[in-house]
Every structure is written in structure tokens, then in C-alpha cells.
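Have a look at the structure below, then the notes.
One protein chain is absent from this view; the other protein chains keep their places.
Chain lettering (A and B) follows the sequence in which the chains are written, and residue indices restart at 1 in each chain.
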Amino acid sequence: MRRPGRAAVVLAVAVAAAMAVLAGVFATRLSEDPQPSDSPLVGAPSPVLTLPLLDGSGEIAIPDPEARVTVINFFASWCLECRVEHPDLLAVAEAFSDSGVRLIQVAYQDRLDDSIAFLNELGVSPLVRYAADPGSRAAIAFGVFGIPETFFIGPDGVVAARFTGPSDSLSLGRQIDLILGSGRPE
Amino acid sequence: MLSLAGTLAVWTALVAAGWLAVAGWRAARNPLAPSASIVALRRSLLVMVLAALGAMVVLEAALLANDFTVSYVANHHSRHTPFPFNIATAWAALEGSIVLWGLVLAAYAYAVWRRATAGGAEPDSLDWGALAVIGAVGVFFFGLMVTVANPFEVCTEASARSCTASSALPFSRAVGPADGMGPNPLLQNHLLMAIHPPLLYLGYVGLTVPFAYGISALALRRSGPTWLRRSGLWTRVSWVFLTAGITLGAWWAYEVLGWGGYWAWDPVENASFMPWLVATAFLHSSLVQERRGMLEAWNFVLVIGAFSLTILGTFLTRSGVIASVHSFTQSAIGPALLGFLVVVTVGSFALFASRSQQISSPPRLESLSSREGGFLLNNLLLTVYAMVVLTGTLYPLALEAFTGSEVGVGRPFFDRMAVPISFALLLAMGIGPALPWRVARARVVWPRIHLPLQIALAAGVLVIITATRVGYVVLAVMAGTWVVAVAAGRLWSQARRAGRPKEANAWRMIPGVVRSDRGFWGGQMAHAGVALVAVAIACTANLSQNLDRVEMAPGDRVEFAGYELVHTGVSTTRTPNRLKSTAHVEVWKDERRVGWAEPALSQFETSALPIATPGIHHTLAQDLYLSVTRIDEEAITLRAATAPLQWVLWLGGLTCAAGGLYSLAGRRRRRSESVRPAERARPGG
Partner (left out) sequence: MADPAGRRSLLRWASPLVTLALAAFVVVSLTTADPVDQDRAERIGKQVRCPACEGESIAESPSSYAADMMGYVREMITEGRSDQQIIDRLMAAYPQSQMLDPPFQTRTALLWALPAAALVTGLLLAYYRLRKPVPPESVRESP
């Protein structure tokens, strides 16, 4: 009987091919972070919305019409990594405010008192705006997965970049320089 | 100290497994195996079992003794982990789960040996070959333990709640943290979590045994039903464990995860479900070969497929390629498992292809409408089912790797594909047992099925009149009744036939009839379990009611599904590792308090987000499932849902496993039978 033999060989070759494909697919994934990190927002116009300020003193528009570059940072008091990046964010916001960079920190899934306590503990700046996000509309509009997440909106109103996880002053500064363009390399 | 002992145990097991593979292969190659190689085989086997057991004991000892110089303990245990969970921590994280895997594998190897030599039986080359394959698999898993998944590394640098093990050498100076992170909070919330992973492992690892027999039969050119008969017990044992493990896993998700569901088509769930589907197909198709000598080649394909899927599943859940609720964090174990998967599948199928000339050509089907035809249909459906789950699980990865475009494949896809296949399976499950072997004539079949058909239709009518006209529920009830009624009809007619010569009451004959063919009737019991599962799934998926989040201050009442829910207050309990806030909700019906539920949120000190635990009010008709998304003194945010006939799902799953268990009892006795008809018909083997 020859036919079963041929079928078995075909099957074996098919399995080997399928495994080669699978191994290739997985090999590319093994070195990656499984969380989706590509945002369709990067390169697209920024969402436009208005958020209430955390202290209830008014509202702020996103992107900030008075700023050349708006940096949106989502944080929460329960987020440990936000604690880590907070000083760097603050420093960068102050350093670049003369260049027309505005940092807006948006509380994500947090209680008002807790957010305020968190900020008072870690430091605030009059140059930074602190906003609440009722109903998580801003988080949804920016496609937030987990915090901290930081978005950079350029002078053209386009989202230029998105950082996930805690950011440091070096990469923040470099990204802002890149957007301010006109080559002012460090 | 314990690091040293554990490392020694794992290395010993690794060497013994290699020794077992070599000695087993030598004994298998030489039909008149010299007693020396058999002695070597037995010794290596015993050493492997003892060493694997030793590794597990050392790991448990390190956990119980709070020895934070052992890397696994430092990274996954905490002083405050309460009693059953500190034991279960041994398999709650990656490295420990591999230790358990090795132990279970060694135990199976020992059991195979015991069974092959039981009652003075003479094991032959097929058994030696199978033990060699198990040894080779053991080499891989113990090899993992000494390389990429070593739980016994020594902490040489301690940070606050974890350690850096810069050296696998147990001689380095040990510096452990004062206390560790503790296991994942989700895993220390319910007792089921301590039970269901070992059950799943017993099922997963057990599939190594039929695979080993299959490879042994291929390598030694010993096709024929012998390998199936030798491994049949182990196939069933692992199938029972898999079934029970999957059921308890679903139960755990329902009782603990707090979203009200029990099955999300999550990659990890799929990873356990695919081997189950293929193992189920294998159980059925091996019957066809044992009875009729058919489907021989197909059985090899299935047994290799089932084992490969367990490795694939382990890879998917352990390597971090897919983000999932249950997945362990990324580690170097991924490439190792991937390599093993490639070696196993490509190697096995190459062996299969090279031996295909020896695999006897199947006798042709006389008719597609016959018991064989029914089994064939069942195999086709189960294989396609597994294919659907596999495709759906891997497609997003493959698409992204090749085209860079992203697609999500989730519950809507799986439901859409699985529902029609499941209904087809139920129909086949009903008609199958009514079909005679070889050729089924309508004259024979119709009397067997017309009454069950009417009963099934009548059950549908009853449901429509008294309960609901939701299509899926009515269809599931009819299909389930159909399955049970056909089986009951077969039982009744056999009992009557058995009673006729003695003019005995047929009712009295039923136990005897069942005992005379435990394999068949155990199978029918498993079918009944599946029928129950189908009905329960249809009910919970289609008849449940939901109450979306409501804010409730203490004393507030809310009406839902004929109940009145009263929030009476919040209490908090603090244990060393967590702060648990419990909402007390009374359940009222018709102005009477019928029960209460206590949904809770636990804030573990090592985890940012609180873990929700549902509060469930169980009744016969339905569960009332309450969960909270926020708790504080002023108010709670409550979600509620009903889960009609939820308990039937657990009953069905466990009935299914129990049916498999009952059929095992029949297996054991059959082993002593000398030659079965199928083998007598084909003396060449």
C-alpha cells in the first residue's frame, strides 16, 4: 500500500512547515513586550477636549492653545511608577516652560482627595496644570492602557509621541527637543 | 543549605532521566533484553522518582521555613502567606510549576513501570521504549530546572522584597531579603487555586504516556492495537484529570475573578482546552482501532498532536508571548519550550512518515452510517473544534508578525464558531451509541431512537411552555435530553434482554448490565455530563440578567430580578498582608430575608489595584452574583447578575470526569484478558 505512506510524508512536511512558521512568529515575539504599545494616535491629530482643573478653579483645554507643545501625563496616587517619574516630569516642565511647553497632568481612575494629597506630597509647580478626568473621557480619547502614560502634542496639533511606563528627564527632554525641532540638539 | 539540597536533587533527577532514556532504549532495542539493562532501567527510574520527590520536598521545606535565601522563596513567598497557600506557592509561579511538572512526570513513569510489571507480568520492548521516551521528556524538564527555570538559585543580593540571584551555585554567600513579595494576590484568594493547577498538570503530563507508547510503537515498528491497549488506562487517567482540572479552573474563575463569567476563551484556557479536545478525539478513535483495526495512522497523528498541544500550551502560558490573566511573566524559558516543541512535533511526524509503510492499511468502512462512521464524525468535529481554537489563539500573533497589522480575536469569534460545532457534537453524541458496528440499517436504528427523539422534543415543548422561548436554551435542552435518552434507552433494552431468560425484573438487571461493560457505560455517563454542561452554558449565557453599577449608601435598597438587595454596611479586616473591605448585602424576596452576600475588595500591600471577590447567593434555580467595584464608608458601587442553573455546569463537568473514572475500572480488569478479537484477526500485528 503506497498511498498512506505518501499522505504521511505530506503530513510530516506540512507539520514541519507549520512549525517553522510558528517558530518564526514566536521568535519575533519572544523579545517583545506583549502589551500592545503602538497607538494609532501617534501621527494623528490630537483629541480636542476640555477638562476641569483638579482644584476646581476652572477648566483647561487640551491641547493647550497657549502652548507650542502640550505634554499630557496620566497619573494616579495608587500608581507606584508615577511616584518614580514625578520629580523628572516636574523638572522638565519647569525647564522647558520658557520654550512654550505646557505639562498637563491628568488624574486617572483616582479619587480627588488622593490625587491632591499625592501631588502635595511629591511637589507641584505653578507652571503645570493639574486636571481631573470625569468619566475617563480624556483617558479614552488618548487610548490609555495603564499608567503612567505620557503624550506629546506638537505645534501642529498632532500627537508626536507616546511614552508608556515611567519616563526620565533625559528622554522627556530629548523628545521635546525633537518636537520643538529647528535642531537644538543638547 | 536548602538551595544546595534542591540543586542536588534536580541534578540527580536530570542524570537519572538521561540514564532512564538510554537504558530504556537499550532494553527496547534488544528483544531479549539482558537483565543488566533492565536492572539499570529500574534503578534509574527509582532514582528519578526519589530525586523529583526530593526536589519538591526541599522546595516546600524552604517555603515553610521562610528561607528567603532561596531565590524562588524570596521572589514568590512572604512570611504572611496563610496556610494552604504557602504550600500551594510551590506551584504558583514558573520555576515551581516546572518542579511539580517533573514530579508528576516521574510519578507517571513509576506508575507505568508498576503496571507493566504488575502481577508478575513480563514487560516487553514496547514498555521499555515508552519508558525511554518518558525519560527523554524528563531530561528536558529537569534540564529546564537546572538552567532557565531554577527555583533553587541562591540570593546573593537582596533588595527590599525580592532578590537577585547572580549565581546558580549553591556555594555562594547567601544574602536573602527579610521578607518576600508573596504570590500573586489572585492566586491566594481561594482554595480552588491550590487544587486546580495540580489537577491540570496531572492531565497535561499524563498525555506524555500515550505519546511515549505511540513513539515506542513507531520506533520499534510495532503497530497494531497493543500500544493503544497498554496506554489506554493512562489516556483515560489524564483525560479525567484534564476534565476535572478544566472544570475546577472555570469554577475558580467564577468564584474568585469577580466578573461573573467562568470561561473567557483566554489563551490559557484555550491551552488547556485544545489538548482536551484532541485527547477526547483520541479516546474515541482508539476504540475504533481496538474494535475494528481502523484509523491506525490517525491514532498516531492524534496522540502526537495531543502531546504537542500540551507543550504548545505550556509555551504560550509560560513564555509571555501572549498577555493573559493567568500568564507568568516573561522569562528565558520561552525559547527553550519553543525549541522543545519544534523538536517534538517535527521529530515525531518525521518518525511517523518514515514508518508509514509499516502502518497497516485500514480495512475500509462498510458504510458511513455505522458506529465507526459515528466515531469518524466525532473525530472530525473534535479536530475541527481544536483547529478553531488553535487558529483563533494564534492568528493575531501570526498576522502581526507577517503583515504588522493588528487584529483582536476574542469571545465573539470563538462563540460563533464553537456553538454550531458543539450542537453537531451533541447530536452525534446521541446518535452514536444507537448505531451498530459495521452497518446501521434504518430498521435497526429507528426503533432505538424514535422514543428518545420524542422525549427530546417533548422536553423542548415543556421548556417552551413553562420557561423560555430562547432558541439556544430550547435547543440545548433538546440536544441534552436526546443524548441522555438514547443512552437510557440502550440501557433499558439491554437490561430487558438480560432479564428475559430469567424472567427477572429489568430494573434489577441494570447494575449488572452496566458492570459488564464499564468502558461503554462510563462513556455514556461522561456524555450525560457533557449534556448537562451544554444546558448550563446555554442557560447562563442566554438567560442571565444584569444590574449595572449602582451606588448604594448603607441602608439603601435596590430591586433586581425579583429580589431586593439591601446594603447594610461595610466591615474591614486587616491581616498581615492585606486589607479586606467587605460589603454586607442582604437578599430579600417577598418581604423575607432569604440570604446575604458579601462581595469584597482586598488591597494587598504588594499590589496596586484592589482584588475583587464576589459574593454569591446560591439557590437551586440560579445564583445571584454580586460584586463591588468600590467600597468606602459612605457608599459601595454594586454590580449584580443572575446565573441560572450555574451549579449544573459544575455538576456536568464533574459527572463527565466521573464517567471517565468509572470507565477506568473496566480498563483494569480487561488488561488480563489474553487476546482480543481485533488482534486475533490480524496476527501479523
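Quick notes
Criterion: a residue touches a chain if its C-beta (ideal position, glycine included) is under 8 Å from a C-beta of that chain, and two chains touch if they have at least 3 such contacts.
Every value quoted in this text rests on a predicted model; they were computed, and no experiment measured them.
Set against the missing chain, the residues B:A118, B:A178 or B:V407 yield one that touches it, B:V407. For the chain left out of this panel, the touching residue among A:A12, A:V92, A:V144 or A:A160 is A:V144.
Listed residues B:V148, B:V384, B:A561 or B:V594: the one in touch with the omitted chain is B:V384. Of the options B:A149, B:L287, B:M478 or B:A536, the residue whose C-beta touches the omitted chain is B:M478. Checked against the full complex, the one of A:L41, A:L89 or A:V106 touching the unshown chain is A:L41.
Interface residues of subunit B with the unshown chain, by the touch rule above, are 258-261, 264, 266-267, 294, 323-325, 362, 364-368, 376, 380, 383-384, 387-388, 391-392, 395-396, 399-400, 403, 405-413, 417, 450, 453-454, 457-458, 460-461, 464, 469-471, 474-475, 478, 542, 546, 548-549, 612, 627, 629-630, 637, 639.
Across the interface with the omitted chain, subunit A contributes residues 3, 36, 38-41, 47, 109, 135-137, 139-146.
We adopt the following convention: only the chains that are shown with their structure count from here on.
Note for the complex: subunit B touches subunit A at residues 297, 301, 315, 319-323, 330, 334-335, 338, 341-342, 345-346, 349-350, 352-353, 356-357, 359, 361, 394, 397-398, 401-402, 406, 608-609.
Against subunit B, the residues of subunit A that register as touching in their complex are 1, 4-5, 7-9, 11-13, 15-16, 19-30, 34-36, 38, 78-80.
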